[in-house]
Every structure is written in structure tokens, then in C-alpha cells.
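Please read through the structure below; I'll follow up with questions.
A protein chain is absent from this complex, but the other protein chains hold their places.
Chain lettering (A, B, C, D, E and F) follows the sequence in which the chains are written, and residue indices restart at 1 in each chain.
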Amino acid sequence: MGVMPEIPFDVLEQSINKRVIVSLVGRREYRGTLLGFDKPHMNLVLKDAEEITESGERKIVSAVIRGAAIEYVSP
Amino acid sequence: MGVMPEIPFDVLEQSINKRVIVSLVGRREYRGTLLGFDKPHMNLVLKDAEEITESGERKIVSAVIRGAAIEYVSP
Amino acid sequence: MGVMPEIPFDVLEQSINKRVIVSLVGRREYRGTLLGFDKPHMNLVLKDAEEITESGERKIVSAVIRGAAIEYVSP
Amino acid sequence: MGVMPEIPFDVLEQSINKRVIVSLVGRREYRGTLLGFDKPHMNLVLKDAEEITESGERKIVSAVIRGAAIEYVSP
Amino acid sequence: MGVMPEIPFDVLEQSINKRVIVSLVGRREYRGTLLGFDKPHMNLVLKDAEEITESGERKIVSAVIRGAAIEYVSP
Amino acid sequence: MGVMPEIPFDVLEQSINKRVIVSLVGRREYRGTLLGFDKPHMNLVLKDAEEITESGERKIVSAVIRGAAIEYVSP
Partner (left out) sequence: MGVMPEIPFDVLEQSINKRVIVSLVGRREYRGTLLGFDKPHMNLVLKDAEEITESGERKIVSAVIRGAAIEYVSP
């Protein structure tokens, strides 16, 4: 293997204070700065976020997103 | 990193007695004053709330919202 | 903060023997007197209830509602 | 409060050998005699039951219904 | 009460080697001989089964059905 | 009873290196050689598989299928 595998929560750890895309099971998407998360639920805190749905966008100053609703987080 | 990460439940803690938006998996939305919550379920207590659905709004004096139904909480 | 936060199950405790609205994930709604509940599942016992769906109402003398089906309980 | 709250599983206990309505998340409904249940899953045993769906009724001599599929049980 | 309540898993125990109907959450139905099950998941083993869907029937020599997909089992 | 009941995971054990049909909750179906599984999640490893959906078939050299998505496994 030679390369250390990257654990999902380590990748989130390295993404703190960086912009991420959060894609939800129900097809909504959020783009914002990742302020923190918890284990093992993967609840996230986003800041300066935009919510993107089929019907448009809206600004969200900050949000606690429940891990159970998340499909993927893209750093 | 330099900045302490913000844990989701700490953000909720700081939002107590403030207005929040609660967005549910089934696309309903509630706006109200956050009175409290529990861990790890993220059940919430809202006061002076409005329920917003595709078919309109209605007033809700108070509500216990089950965490499992929540997509995000926006302080 | 100054004001004690209200825990979801305490709010349910204070609602015992009072009228509540129970809104389910599948958009059905029940109105009735809350006789009791359990933790952590939030299964509820309602008495003298009405079931309200898109196709009308019906009377329900009493019902045990599973917590997993509940979106919110409004005292 | 003055009146003892009624715990959901106690209400089921008192309904044993009596007729109940079991309403499922997927809108099917069963009417039958409750023979027993288990905790905490709320799996039920019904006897002499009828299954009622949008497409009609059918007789079911007995059935083990999984708690996870249940929305409410009405004694 | 006078009559002993029947526990769901006891009823399944008594149905081993007998024909049962297994109705799934997604409206598919299986009829076959119950060879065994496990607790608490209620995974089942069926033999000489038929799968019945809206689009017809097909024979299944044997199947392990996941409990999480089951709505009811009718002995 | 006379005949030993067959436990679901034993049936899977006996199906290792044999062809199985895996039917998923979302109506997709896989046919392939079962290489292994884990307990209690029922995650499966399939080899030389075909994915069959409403829109056709495709070959899959191997796949780890999550147990939570499985409706039944037919040996």
C-alpha cells in the first residue's frame, strides 16, 4: 500500500475553516465554511453558507446540519 | 488551524432563547425561539413558532420537534 | 443565558393530561389528550383523539403512537 | 398532575386479548385481537385480523407485525 | 387476563416448517415455508417460495429475507 | 419440530462461492457469486455479478453491497 489510508473524520478535521460542499440525501446542497463536526453522527456546523435547491438559492448565516441527512461532504 | 472548531451541540447551546430556523427532511420549515434540546437525539423545543409548508403558514405556540426529522437548524 | 433551557422530555412531562397536536412524518396529524410517553423512543399515549388526513377526520378513543413516526408534538 | 401518566407499553399490556387497530407507516391498516408484543421493538401479534388497504380488505388468521412499520396502535 | 400473552418471536418459533406469508414494506409479498429466523433482527429463511409483485409471480427456491424490510409475517 | 431450524446467517455461510440473487429495497437486483459477508450488518461481497434494473443490465466484476440496502438474498 505504501500510502496511509485517509479516515473520513480526519478529512473533515483537515477541512475545518475551509469551504465545503454538503450534499443532502433529499438533493439539497449547501456550500459554506466548515466550523466543526461531531462523531460518530457527522453533524456539521457551516458558516456563510448558501442553500441550493431546484427552486433557487438562499443565504444562511450559519447552520447545524444533521449527519443523518448528509450524502457527502466535499472539501 | 489556530481557531477552535465549533461543535454542533455547542452552537445549539449558544442559540438558546434566540430565533432559529428548523428545516425538516420532509421540506417543512419552522421558525421560532429555541428553548432547549437534548443529546444525542437533537430533539428541540421551539416557542412562538411558525410552520411554513408549500400550502401556507400556521402559528404554533410551542413544539417539541423530533431530532430524527430535522435536516438543519439555522441560528 | 439567565433562563434555564427547557428539555424536550420535560415539556412533554408538563403536557400530560393536556391537549396536544401530534404531527407525523407522513403528514397525518392527531389532536388529543396526552396521557403519557416513554424515553428515549418518545412513544406517546393519546386519548379522545382525532386523526386528520387529506381525506378527512376520524375519532380515535385512544392510541399508542410510535415515536419514530412523529415529526413534532405541540402542547 | 394528580393522575398517574400512562406509559405506552402499559396501554398495550391492558389491550391484550382485546380488538385493536394497527395503522402502518405505509397507510395499510389492520384490525384484530392483540395477542402479545415485545419491548422495545413493539412487534405485535394479531389474531382474527383484517388487512385494509386502498384496494380492499382481506382476512388474516394471525400475523406478527414488525414494530418498525407501525405508526399507531389504537385499543 | 387469564390467557398468557403470545410473544412475537414465540409465534415465529411455532411457525417453523410451516407455510407463511411475508409482506414487505415495499408491497412485495412472499409465500413459502419458514425454515428459521434470528433475533432481534427478524431476518427469515424461506423455502419453496413465491414472490408476488404487481407485475406477477416468480418461484424462489430459498431466500434469506432481511427483517428490516418486513412489514408482517402471517403464519 | 424434529427438524433443526436454519438460521439466516448459516444459510449465507452455506452459499459462499455459489451463485446468489440479491434483491435490493430500491428494486435493483444483482446476480453473482457470494464471496463473503459480515454480521450483523449482512454486508455482502459479490463477484462476477450482473446488475439488473428497469433500464437494463451491466456487468460488475465485484461489489461490496451494504446490508441495509438488501431486501433478500436467494441462494
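Everything that follows uses one rule, which is that a contact is a pair of C-beta atoms (placed from the backbone, for glycine too) under 8 Å apart; a residue touches a chain by one contact, two chains touch by 3 or more.
Just so it is clear, the structure is predicted and the values come from calculations on it, not from any experiment.
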{"item": "Chain F residues that touch the omitted chain in the full complex", "value": "16-17, 24-26, 28, 30, 35-38, 41, 43-45, 60-66, 68-69"}
{"item": "Absent chain, residues of chain A that touch it", "value": "1, 3, 5-12, 25, 27, 40, 42, 67-68, 70-75"}
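In the analysis below, only the chains that are shown with their structure count from here on.
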{"item": "Where chain B and chain D overlap in contact partners, by chain label", "value": "C"}
{"item": "Turn needed to bring chain C onto chain D - CA fit, degrees, nearest 5", "value": "50"}
{"item": "CA centroid of chain B to CA centroid of chain E, Å", "value": "40"}
{"item": "Numbers and ranges of chain E residues touching at least 2 other chains", "value": "25, 68"}
{"item": "Chain contact topology (line, ring, star, complete or other)", "value": "line"}
